[in-house]
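Take a look at this one; I'll ask things after.
Left out: one protein chain. Kept in place: all the others.
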Amino acid sequence: MSDLSTPLSGNAAGLRAWLLSETPDSRRQAAWGRSYRGWLNFRRNPLGMAGLIIVLALLVLSLAAPLLTWQSPDVQHLAQRLAPPSAAHWLGTDELGRDLYTRLLFGGRITLGMVVAVVVLVAPLGLVVGAVSGYLGGMTDRIMMRVTDIFLSIPQLILALAFVAALKPGISSAVIAIALTSWPPIARLARADALTVRANDYIAAVKLAGASPARIIFRHILPLCLPSVIVRITLDMSGIILTAAGLGFLGMGAQPPMPEWGTMIASTRGYILEQWWVPTIPGLAILIASLAFNLLGDGLRDVLDPKQS
Amino acid sequence: MAAPMIAIDGLRVRFGAREVVHGVSFSVARGASFGMVGESGSGKSTILRAFAGLAPDWSGAMALDGQALGRRRARDFFRRCQMVFQDPYGSLHPRQTIDRQLAEPLQIQAMDGIDARIRRALEEVGLPASARFRYPHQLSGGQRQRVAIARALITGPEVLLLDEPTSALDVSVQAEVLNLLADLQAARGLTYLMVTHNLAVVAHLCPWIGVMQGGEMVEQLSAADLRAGRVAHPHTAELRALSTELEEAG
Partner (left out) sequence: MSAHVEMRDLRVAFPSPRGPVEVVHGVSFTLGAEKLGIVGESGSGKSVTARAILKLLPRAATISATRLTFDGIDVLGASERQMRAIRGKRAGLILQDPKYALNPVMTAGAQIAEAWRVHHRGSARQARAAAIDLLAQVRIRDPGRVAALYPHELSGGMGQRVMIAMMLAPDPELLIADEPTSALDATVQAEILRLIEDLVARRGMGLILISHDLPLVSHFCDRVMVMYAGRVMEELRAANLSAAQHPYTRGLLDCLPSLIHPKDRLSVLKRDPAWEG
């Protein structure tokens, strides 16, 4: 019944009116209208928008790397090593004569891919641990938070070293190492939110409907912890990029032939004085990506903050 | 004689080390209304929460329709007994549509005809159908309290626990909500257990009243006696005097 009101092929004005309707006819319309209002809010923040555009651009450039480049990132032209930017090599070449532009785009796949992998591992884990701990309280809370503290107390690089010793240096070891030390702050944040949320009468009302703790946590508490976790993770992403790059730099992340941004800096750091652009260009990529994620996070905070609206 | 709908005997409730209700006993017959008045901290809301199962650390005896209540409430209890909270801004989930909040108890209780029940519930509390897919922040305080009442009634309970249901509302809206509660009781034969600090409100809705002070029920009297000033306990007299002082001035 409600689907009839969806303007399937309607014009833009009709769609806008449908989205901004004060009296939606279906749950779907209400949810879309809510998201659209959030988007309108976000669009008013120029810095946040800039962050979003840069992040999207970086993702598109990395995903479309094979289409946007015409050489292999691993092909070496030793005759043209350390060449400055030119028409043939837009960003110059590295110490083995590999095209830096090509390596930068392919490197984005690895660096940003690591970030995505960490987030996919960390966000659900931190969210669930925090919400369960905060809602149940008591002994469960105490045990879960002590475990969180233990993980929080291990320095990322030391844990990565341990992993490298146990497994082998590589992207997956780096991702696991970063993930293992990145979830505790998120769990703490989600727990703090869950603690305030659980005291509300609307949670008491759901309890009085006879809902099980699992239902209360997953359907009623988690959605309210999500906004601050999303913001936190977006802000953390720059940190994850830097850690991934740092591990690569130390030789514990991506291994040399791979065009990972941090590894690229590490392997060319000796040329910083004579051929400064070679290590600087991946450095700039890291800087821009971190900054963009930070701006995006700040913009999202203004829109998603549950204390507003 | 049938068992009373609500029976509370020697109820004591503790929060941590502190006992806030010191042995309260009363009962409410089926279809009747009982009101508890008292100042903040007198323990009146705590009794309500303990009966609903929201204050776990209690001793004494409580029974719903002759069935003794234990530590844990069975799912069936929540079908028979529901609660309306004081603050309509805090008792509705801020990120869920009215529709979803009304559907939740029905899904938990595995009831059928959810769509029709929601439409009927909104109509019963006097809300337009257009309110169904709105979020709480798009409704006024009075409308929110109607939603909270609709949510409490949607599974067809016999007992409604009312925790200061009108004290966060404007007086004109308070009148509408009190009338609604009176109508619903007449239509469904509901049993009300109400808590408020307002003597005029409690006397309007409840023919039988318990006065709370410092965790004890110091007096039980009829609304007629309260109105006429036939009170036994000094605290009741004090509360009554404060209430009538303003009325007489007006």
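Odds and ends about this structure:
Labels A and B are assigned to the chains in the order they are written; within every chain, residues are numbered from 1.
What we mean here is this: contacts are C-beta pairs under 8 Å (C-beta built on N, C-alpha and C of every residue); 3 or more make two chains touch, one makes a residue touch a chain.
Owing to the predicted nature of the structure, the values given are computational and were not obtained by experimental measurement.
Contacts of the undisplayed chain with the visible chains, over the whole complex, involve B.
Residue B:182 is the one among B:3, B:29 or B:182 that touches the chain missing from this view.
From the options B:95, B:132, B:146 or B:240, the residue with contact to the chain not on display is B:240. For the chain missing from the display, the contacting residue among B:23, B:141 or B:214 is B:141, taking the whole complex into account.
Those residues of subunit B that touch the chain absent from the view are 39-40, 141, 170-176, 178-179, 182, 197-201, 203-204, 223, 226-227, 238-240, 242-250.
In this text, only the chains that are shown with their structure count from here on.
Subunit A and subunit B have Cα centroids separated by 47 Å.
For subunit A in complex with subunit B, the touching residues are 22-27, 29-31, 34, 200-202, 204-211, 215, 219-220, 223-224, 306, 309.
Of all residues in subunit B, those touching subunit A in their complex are 52-54, 73, 75, 77-79, 82-83, 85-87, 90-97, 99-101, 104-105, 108-109, 130-131, 133-135, 137-138, 148, 151, 155.
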